[in-house]
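One protein chain omitted, others in place.
Coming up: chain A.
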Amino acid sequence: MEQPAPIIELRDICVRFQDGKRTVDAVKHVSLNVRKGEIFGIVGFSGAGKSTLVRTINLLERPSEGRVIISGRDVTDLRGKQLRELRRDIGMIFQGFNLIGNATVARNIAFALKAAGVPKQAREPRIRELLALVGLEDKADVYPSQLSGGQKQRVSIARALANNPQILLCDEATSALDLETTEGILSLLRRVNRELGVTVVFITHQLEVAQRIFDRVAVMESGRIVEHGPTFDVFRNPQETVTRGLIEQFLLSYRNVGALLSEETGEAA
């Protein structure tokens, strides 16, 4: 079987922070390839370095060592205009949605279009198109405070996809949402991946997300990737203690849900 070429290649990435006199190694010698068109997940407990690692892809975090290669081009040292052009090709969504609260939904999306130099009169039809894609046609003139969490995340997905990026980065994008809403966001992301061919890199500590949509997964602990592979294989046959820990946590939460459910049916009976 022919392997598709990697769209994202991280080579031996290290990220170090200076915290007072202490040096913190947030990411230690991580190398990974993300294939074009896949949904690639990075899981790990909080503090494992996932957020820092994913931020090196659009250089919100500049690696202290190593190279970032996007579609075969080394982008590690890009600055100014070229860096901004690269970022237009990489959408990003966040746990906290990060919308401009004092701007309407339409203006939030227009922000990304303006960043790409889309002329004013071309913005409105594109905004309508994007809102239709995420299922919020009637919310263009609404302020974010009037939306639910799931709707806010849909707006931020529309903003992230405004300029037809090849890559979408998701930083704990469903961690602030309840199960049902998470489900809706995940199927939207899967549609974006299948229908628009956007490569998705998704970091999370929620295994239910991983198991639902990741094609391949990497497990991170203390700044390193400790195991990776096709999602099913990694979770069926976990090699590392962290992976087992994550699975246990996941099963425990499901057992609790199960217990709650049986309690309810017991009461009903």
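Here, a residue touches a chain if its C-beta (ideal position, glycine included) is under 8 Å from a C-beta of that chain, and two chains touch if they have at least 3 such contacts; residues count from 1.
Here is the rule we go by: contacts and distances are computed from a predicted model.
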item	value
Complex member absent from the view - protein name from UniProt, among "Anaerobic ribonucleoside-triphosphate reductase-activating protein", "D-methionine ABC transporter, permease", "Cytochrome bo(3) ubiquinol oxidase subunit 4" or "tRNA modification GTPase MnmE"	"D-methionine ABC transporter, permease"
Residue among A:Arg84, A:Arg194 or A:Arg255 touching the omitted chain	A:Arg84
Given A:Ile69, A:Ala116 or A:Val226, the one touching the chain that is not displayed	A:Ala116
Hidden partner chain, touching residue among A:Ala103, A:Ala140, A:Leu188 or A:Val226	A:Ala103
Residue among A:Val75, A:Met92 or A:Leu177 touching the omitted chain	A:Met92
Touching residues on chain A - with respect to the absent chain	58, 60, 83-88, 90-92, 94, 96, 98-103, 107, 111-112, 114-116, 143-145, 156, 159-160, 162-163, 169
